[in-house]
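What you see is the complex with one protein chain gone and the rest in place.
And now, chain A:
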Amino acid sequence: MSTKEKLLYIIDDIELISKEIIENSIAPKHLKLSGPEYAQLTELLMAKNNELNETLKLAAEQAQIDKKMDILKAEVERQDHDINHLQKQLKEAEQILSTAIYQANQKLQSIARANKRPVSSEELIKFAHRISASNAICAPLTWQQGDPRRPYPTDIEMRLGLLGRLMSDPINGHLLQQQNNISDLHRQGHPGEIPAAQQNQFAWHPSGEIHMSVGQGSVPMDTRNHKQETEDVEVMSTDSSSSSSSDSQ
């Protein structure tokens, strides 16, 4: 039973006993309690009073313990707060680390993939050079409004090229005939068969240039503008930056 309950019970008992005593003192003679009984009641009252005092001392001790417990509870709360804070930080760290590991894994996989099929940097640069040589990626640095050069081949350039010469040059007229046969075959619908003539006409050679068969030999096709080659090589490093600016515009 708790100390509070004990104290309250003692008070109730004291009340009862004191009421008994008072009633006895005002009662008529024949209802009065005998001497020893009266003495017993009084003794009981004194005992209850002493019990009350002792229980009050106990309550004082418990109050001291209660103060200590309050201090401890405050400490425990502080620890709880710190534990929560640390837990949040650890969770954050875990998340960051797992993201980093995942990305590192991706990078390792792409490194493995790249190592499986290596490409020489010479070839890459050569192809990049060829792609940008036609001025289709970025305008030439000296280009102004009114410059006749265009990023696509103009009609003058086309007429100067192979298709234009086909029509004008009678020596190569039979090649035009072959072209017509090829288009007929396509119209008849031979799905999986590549016509032999077309196969031999344009072919990639190992050096990376297109060769066209003319009679028994083959003629390398010039797909770049030699005049602009040197200036392109010089400006290639800055080209990417200028192309991005032109793209944004």
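The criterion applied here is as follows: a residue touches a chain if its C-beta (ideal position, glycine included) is under 8 Å from a C-beta of that chain, and two chains touch if they have at least 3 such contacts; residues count from 1.
Keep this in mind: contacts and distances are computed from a predicted model.
S.K.: Just to verify: the chain that's not displayed, which of "Histidine-containing phosphotransfer protein", "Protein phosphatase", "Calcineurin B-like protein" or "Mediator of RNA polymerase II transcription subunit 9" does UniProt list as its protein name?
M.R.: Options "Histidine-containing phosphotransfer protein", "Protein phosphatase", "Calcineurin B-like protein" or "Mediator of RNA polymerase II transcription subunit 9" considered; the missing chain's recorded name is "Mediator of RNA polymerase II transcription subunit 9".
S.K.: Touching the hidden chain in the complete assembly: which of A:S2, A:S34 or A:T142 does that?
M.R.: Of the candidates A:S2, A:S34 or A:T142, A:S2 is in touch with the missing chain.
S.K.: Based on the whole complex, identify which of A:K32, A:K73 or A:K126 touches the chain you can't see.
M.R.: A:K73
S.K.: Among A:L58, A:I96, A:A114 or A:I131, which residue is in touch with the absent chain?
M.R.: Among A:L58, A:I96, A:A114 or A:I131, only A:L58 touches the chain that is not shown.
S.K.: Across the whole complex, list the residues on chain A that are touched by the chain not included here.
M.R.: Considering the whole complex, chain A reaches the absent chain at 1-4, 7-8, 11, 14-15, 18, 21-22, 25-26, 45, 49, 52, 56-69, 72-73, 75-76, 79-80, 82-83, 86, 90.
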